[in-house]
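I'd like to ask some things about the structure below.
Left out: one protein chain. Kept in place: all the others.
Going by the order they are written in, the chains are A, B, C, D and E; count residues from 1 in each one.
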Amino acid sequence: MLDKKSIYEYEGINSTYHDADIVICGVPFDGTCSNRPGTRFGPDGIRAEIDGLETYSPYQDEDMIDYNYVDVGNIEIPIGSTSKTMGCIHENIKSILEDNKKIITLGGEHLISYPIVKAFAEKYSNLHVVHLDAHADLRSDYLEEKLSHATVMRRIYETLDKGYIFQYGIRSGTKEEFQFAGEYTKLQAFNLNGIEKVKSLVGNDPVYLSIDLDVLDPSIFPGTGTPEPGGIDFNELINGIISLKDVNIVGADIVELSPHYDISGVSNIVAAKILREVAIIMSRREEH
Amino acid sequence: MLDKKSIYEYEGINSTYHDADIVICGVPFDGTCSNRPGTRFGPDGIRAEIDGLETYSPYQDEDMIDYNYVDVGNIEIPIGSTSKTMGCIHENIKSILEDNKKIITLGGEHLISYPIVKAFAEKYSNLHVVHLDAHADLRSDYLEEKLSHATVMRRIYETLDKGYIFQYGIRSGTKEEFQFAGEYTKLQAFNLNGIEKVKSLVGNDPVYLSIDLDVLDPSIFPGTGTPEPGGIDFNELINGIISLKDVNIVGADIVELSPHYDISGVSNIVAAKILREVAIIMSRREEH
Amino acid sequence: MLDKKSIYEYEGINSTYHDADIVICGVPFDGTCSNRPGTRFGPDGIRAEIDGLETYSPYQDEDMIDYNYVDVGNIEIPIGSTSKTMGCIHENIKSILEDNKKIITLGGEHLISYPIVKAFAEKYSNLHVVHLDAHADLRSDYLEEKLSHATVMRRIYETLDKGYIFQYGIRSGTKEEFQFAGEYTKLQAFNLNGIEKVKSLVGNDPVYLSIDLDVLDPSIFPGTGTPEPGGIDFNELINGIISLKDVNIVGADIVELSPHYDISGVSNIVAAKILREVAIIMSRREEH
Amino acid sequence: MLDKKSIYEYEGINSTYHDADIVICGVPFDGTCSNRPGTRFGPDGIRAEIDGLETYSPYQDEDMIDYNYVDVGNIEIPIGSTSKTMGCIHENIKSILEDNKKIITLGGEHLISYPIVKAFAEKYSNLHVVHLDAHADLRSDYLEEKLSHATVMRRIYETLDKGYIFQYGIRSGTKEEFQFAGEYTKLQAFNLNGIEKVKSLVGNDPVYLSIDLDVLDPSIFPGTGTPEPGGIDFNELINGIISLKDVNIVGADIVELSPHYDISGVSNIVAAKILREVAIIMSRREEH
Amino acid sequence: MLDKKSIYEYEGINSTYHDADIVICGVPFDGTCSNRPGTRFGPDGIRAEIDGLETYSPYQDEDMIDYNYVDVGNIEIPIGSTSKTMGCIHENIKSILEDNKKIITLGGEHLISYPIVKAFAEKYSNLHVVHLDAHADLRSDYLEEKLSHATVMRRIYETLDKGYIFQYGIRSGTKEEFQFAGEYTKLQAFNLNGIEKVKSLVGNDPVYLSIDLDVLDPSIFPGTGTPEPGGIDFNELINGIISLKDVNIVGADIVELSPHYDISGVSNIVAAKILREVAIIMSRREEH
Partner (left out) sequence: MLDKKSIYEYEGINSTYHDADIVICGVPFDGTCSNRPGTRFGPDGIRAEIDGLETYSPYQDEDMIDYNYVDVGNIEIPIGSTSKTMGCIHENIKSILEDNKKIITLGGEHLISYPIVKAFAEKYSNLHVVHLDAHADLRSDYLEEKLSHATVMRRIYETLDKGYIFQYGIRSGTKEEFQFAGEYTKLQAFNLNGIEKVKSLVGNDPVYLSIDLDVLDPSIFPGTGTPEPGGIDFNELINGIISLKDVNIVGADIVELSPHYDISGVSNIVAAKILREVAIIMSRREEH
């Protein structure tokens, strides 16, 4: 289990676990990746850039130093077993939720969202999910496996009670996935159009925000396992996130950064900036 | 000569030569490249990504598995002689055309379009050419050579009978090339604006589509010999291609992918996706 | 001191010092870089691509061969001492200005703009500065140093007499920097909106144009020390530069290219094309 | 299950399953890798270079075309479960052994040797293992897991009946591992000294040869997950292998190639050449 | 000033400052580098690999966990001024020496050895220096600068009182440098031959060991600013270091690692292993 002491400190992220409103933790798991692995290095890739990043966001005119964040490090992953890993993530997240914290998780592959959302859904029966991604991730199974980065939103769909899944930016999937989405999720293909309407649809219900960074175009984010050309640009993602500023986001994840596939290092910086903006919108609402 | 048996099979491209409506073949030639060579690896760069690509296009809501494609492998290139190579490409293409197939060629450098278009023009006297590229390729000669990637559209201009050359995305050339285009071709600089009007200009005439992938911005497509900043983005190219969906495209090429210059591997994926969209528009029309 | 003989010649840049209207020189200094160093290789990175570049600009329908440029090589930098370096740059620039030349300097890190602008401001009391950058560079000091790439515009602000500083594209800085800009400079965050109005604000006053290439998005320009996602694209930069074509630009710099961080080589090409467009707008006005 | 038809053909490896004396197959598993993953791409990395390799070995004055090899492709790996994977590998190998073939397996991570050797040990009760590696791989467990690339030789030790484990080149491990080796295996640290004496120690007993390519120095083989400086050079490895030419090698594996970590591509070539030499020594003995 | 609290902890390096016999600190300075900069990232490059490294050395059959080491982090460098930097390094080292610690410094460029050795020489009047390097570093000045990575051993020569400078592995320099060495230092060109005799020459006198990692061949250590082909291999360096095990080494540095120039990451691992062996030989003697 995470020991809930702050083990990484940077300017802007230097509260204690006790005082923090938002807990950041890493989940370095890439066990079901079917293409290029390496998202296990994602959390540390983001951390390597946090210190060089300004804490002030000119996009929101807000500064991270005005809020309380703590980085409790990585959840330790039992190597070689997907099901044990799922249990371990679930338990850790549950334990943090019991302390009434908001959580931002740094992936790792997308499958980690499943045990995380499960923990959130156990706490919030009316949880909705906002999902930004290049891939629909709605397969029933993938190469005969139920638990896979390619099935994660299908598993999450089965987990949610009354909540909706809002999908944005999707530009790759099988015909069956798009048909499933047509019936059971709210899917906006290719871009984030309409994301500003989420607030009016969910009101004050709790929302979980899952950002698969491959929603971005590979030109700005090549450091990922399954790059899909035709993605959105950085500013569209920033603006989409900020348009959720009045939504009651209780948890979020930023997944699928695979640092070794981008030797320029830009992908790490992109992910760190997304973390800054997500952290600020989750904090700002606190003040209302 | 190509043996016209399917030698590469992937999901979505697994017909026989006999049954296929569209024949895909590679032309691994980069002999007149004056800058960074390596497009000889282009066809195999695309093939390396085809299996990982979804066969379903959400852009067109069409699936490659509903059509018949065959990949007959690469035309063997006699190393070291441009003129022999030209003859060899011409003969192979002619032979496939005699079997009444449509053809998509994977380059290789742009000069390969010359012997290919020559074969098409011998079959279709009213052939037009749609040319997407960063470079005008309209020089009369280049370093005293008539046959060069920098002269290919000029040679094609001399080959066509009644047909037009429509050029899009051009952003580099000598003053003379732009002047020549002003008089003899229909050139749209910098972008694909107006490409949707090609249909009304050519009616049902046969059209050859030549896509030099460096028409894309190097941010999304660095894997090429002569990258030119200021290019179009992936979605503009996809949309431009789809806007030709009612045009009678009888042949196409996708050229100038040089995989080794993009160690992220994204350029290969871009080219493979372009192949999927081109293959589908050439098949869809079949149905009208 | 520079010996003012042309030491590099390329098609389009092959005048003599005596005949040249515009003098190009390199300043390979990166001594205060706090992040990834290497801009010392910037001038030669640009030169490596100049010969492969067309001299004709389709953006402006102008050709470099119609104007007189000379490249006098690099100012020699005394290694290891920032203050000596400042003096040395200042003196060299002053000496060229005494010969009534316009100057384009190739960096090197951004701090070089300070001694350069100082020399221009001594000649032109009504000098304005147009500053394109991702970073505000307005800190009073940085890690207790007054002379730093992060303080350069603050130092320039203190140097100018009556002139304004126009800042465009800024997307990173401390809260204090943005507040300082709110009071003392004309800052347009994120993009170049409004740059076309500079002419009406400055009239015929002399203007110095400082282009930190990291104003571009890292997708198109990864070859720099402090990449900032969310930047402008290549065409926005080209168009912004061309919108200054009637402004009386007497000097310019193109800084922060760090070639080794972009193994695709595209960043060098980007910088070389920017040089072409800047050189042409500075020459065109000559003719009015 | 592998379908035992030849699915990859190259000059020198183009027999049928029925006729082949030696069966080559890939095991693209990297599920317990604790450092940099990617050995799943190993088998295809080797295949990419086989066609460019001469079939003739000047080291042995033998040609692969004089023997019968078949490459039956990759064993399909159930993603995300180590124990299922172990079972699946074991079964496939067993089935090939029942057809009385020799086998060369291409990894994949080193753990794959465990289920493979288990299948061999079930057939040959007096099996010995020759193990070339930088790492002792003798831990009892690793991060509490029994099945791991770091424990594989310990598991194999427990599996063997009367046979010895001969370890060469070992230069990294815990103090406990070296102590265990001191008692239970025959370990030569740092180099292959003495490997030529294996023949006299094992006589005609069947031997399994396991080559973890990180036994090589990272200068010649950087494409691996856990590079260890201080390794042997290519010729020492070739000579070591050839010194086993009279040993009754019934099976072999070549593991831990991770192609993406060597962008020069040399690691793939190294592995392909090792395959050639191993294949020839295993065939030559056939003739005695 | 360094705060002398342990700020980095890894298995094997986790004592407190108070208890530690050997203090490790980083000096991220590359201000006089005349070629490719980036050694400022050296200390963190080594640290990134320490955790993955076994603490047990099979070369010496010793384990780091049996000794007391502390890593106090990096000395903060005043950017842009070589002379201030020299003072700052000197003062920090002096302060640690006053606490009667041995010190291992991680560079940074080689010039840092000058203020460090100065501090040691002030404490130990009979200090000798053992210098492993590809370059003689004996110029009187370099580009008119007295303080430079190319002059550092000349400055150190002037600083020592009665002590000798022993140079090994030198394979590059001007004719004048080799002539100077012929008269004033003990220089062994190309390799480490004779290094085992240092003990008999210095007896129990205190010795400072300066390891410029470019003494290694660039095949195993490309991550450096001025790679010189023809260097020694890893084992020759390890053995050379271990041959000094009875020498009274009171301080050491490991310099010129420039991580960004080796994208395979192997150079970082090489440097970390050298640190392990140096730390152990400096501790072992303690026991005599």
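By definition in this document, a residue touches a chain if its C-beta (ideal position, glycine included) is under 8 Å from a C-beta of that chain, and two chains touch if they have at least 3 such contacts.
What you see is a predicted model, and the numbers here were worked out from it, not measured in a lab.
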Shown chains that the omitted chain touches within the full complex: B, D, E
Option from D:21, D:44 or D:63 whose C-beta touches the chain left out: D:63
Those residues of chain E which, in the complete complex, touch the missing chain: 35, 170-175, 178, 189-190, 217-220, 222, 226-230, 261-263
Missing-partner contacts on chain D, residue numbers: 52, 54, 56, 58, 61, 63, 217, 219-220, 233-235, 238, 263-266, 269-270, 273
Interface with the undisplayed chain - residues on chain B: 30-32, 34, 36-38, 40, 78-83, 142-145, 147-148, 260-261
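Definition applied: only the chains that are shown with their structure count from here on.
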Inter-copy rotation, chain D to chain E, in degrees (Cα atoms; steps of 5): 120
Computed distance of Cα centres, chain C from chain B, in Å: 39
Where chain A and chain E are represented by their mean Cα positions, the distance between them in whole Å: 44
Shared-contact residues (touching 2 or more other chains) in chain D: 261, 263
Complete list of chain pairs which touch one another: A-B, A-C, A-D, B-C, C-E, D-E
